[in-house]
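Structure incoming, see below.
The complex is shown incomplete by one protein chain, all other protein chains being positioned as in the whole.
Up next, subunit A:
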Amino acid sequence: MLSHAEASEKFIANQERTDWHDDTLWFVRAKRDKASKLIPEWEALREHASQIKEHMLSNLPQYLLEFEVNAQANGIQVHWAKDAHEHNEIVYSIIQKHGDKALVKSKSMLTEECHLNAFLEQKGIDVVDTDLGERIVQFRNEVPSHIVLPAIHLKKEDVGETFHQHLGTPKGNKDPQFLTEAARIHLREKFLAAKVAITGVNFAVAETGEFVVCTNEGNADMGAHLSEVHIACMGIEKIIPKRQDLGVFLRLLARSATGQLITTYSSHFAKPREGQEMHIVLVDNGRSRQLAREEFRNSLKCIRCAACFNTCPVYRRSGGHSYHQPVAGPIGSILAPNFDKKANVDLPFASTLCGSCSNVCPVKINIHEQLWFWRQDLMKEGLAPAGKVISMKLMAWVLSNPSLFKWAGAMGRKVISWAPWLVNNGLNPWYKQREMPEAPKQSFQEWYKSNRS
């Protein structure tokens, strides 16, 4: 497997595509800014959302039990899975009971985390991803590169070619409207035929035993309402205490994700349809371990909006696949070492620690600080990549000494203007393929000193 830095090097080799990727995601980030500025109480909402999630985490077992009781009273069958394998087995056993060989699935990052598709395919089940972006990457034998925009690494020419091969659309046709229509026709057939539908879960309400799924395309609903069996899969941290909390989260989610006012559909599933079976699988898979890690506990507040991806200068210019994890970006880099420190040791280093992620996060996770905590943890355990250890030690020494910090900053600016090749060298992978910015002549502190009074 390539490390993040190696994979990024490949990604940025195509300058034009890197710039396009960068600009597109920045555009999404800008839409988020605009949407959030239209809500005067935005900051109060973020604070409230953060507090609800912190409260939930400090009472997680009680809320899970409350959810279970209420969901069961609603007629939903509740399953518990301690890890990915158990989750996959549970889903498979439900499918088997109905003897089906095909199913439709809407977006669920949890099932990506558990590698459910590969598991079911091995058992001879045909899994059809129905989110357009996910269907595209599935046709191409790839994985999503972004949790909200799964095919954001592809250009319309790529999609046109993929659809030509798999759906028989005319070669060379790359019109998004036409291609979307082709996918609509293709997937309608699948929806009408499927007996089993799998969906993800955005929020599960302890108080009412219902769960909420948000989409723009309507694919989760097409699948769930036409199926005889609906299986919803969720990480245990998706619980929220009360229904009224949805008001807070639904106001934040889509605005943070894409700058939309709300997703087209926010569907509340409380009871199965008459004659339908509804299952929910509650999955731990390392979450209780992360909860016990004090510095990283707050990463479980995440509502998977991807605002931190879109704003991250490293993500924008390295692409989701370079993170070699189902959840990429800044938050993925905090979650991944919890699964496997050694295999993901590169990820907490895939950041400039600029803090932009923490600034946009709708539930106020201290993302960049947690990345820094992981670096220290990984270094302590002797796992950090060799080149990083020296620079991290230096940085820690510099950061722990304020006067040194000021001096180093001034030196840094001088070094950049006098000898850019010193900074733009092979030791620092982030400076590959790009020119360093012109160094400001004064730091803010220096400017403040000379302009004060």
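In this section, contacts are C-beta pairs under 8 Å (C-beta built on N, C-alpha and C of every residue); 3 or more make two chains touch, one makes a residue touch a chain; residues count from 1.
In the analysis below, contacts and distances are computed from a predicted model.
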Chain excluded from display, named as in UniProt, from "Phosphonate ABC transporter, permease protein PhnE", "L-beta-lysine 5,6-aminomutase beta subunit", "Cytochrome C oxidase, cbb3-type, subunit III" or "LUD domain-containing protein": "LUD domain-containing protein"
Of A:Ile95, A:Leu116, A:Ile136 or A:Ile365, the one touching the omitted chain in the full complex: A:Ile136
Of A:Glu9, A:Glu207 or A:Glu295, the one touching the omitted chain in the full complex: A:Glu207
Selected from A:Arg140, A:His225 or A:Lys341 as touching the chain missing from the view: A:His225
Residue, one of A:Ala13, A:Val69, A:Ala118 or A:Ile262, that touches the chain absent here: A:Ile262
Touch residues of subunit A, complete complex, unshown partner: 24, 27-28, 39-41, 44-45, 48, 51-52, 54-55, 57-61, 64-65, 74, 80-82, 86, 130-133, 136, 149-152, 154-156, 159, 176-177, 179-181, 184, 187-188, 191-192, 207-208, 210, 216-219, 221-222, 224-226, 236, 241, 243-244, 246-248, 250-251, 258, 261-275, 282, 284, 288-289, 291-292, 294, 297
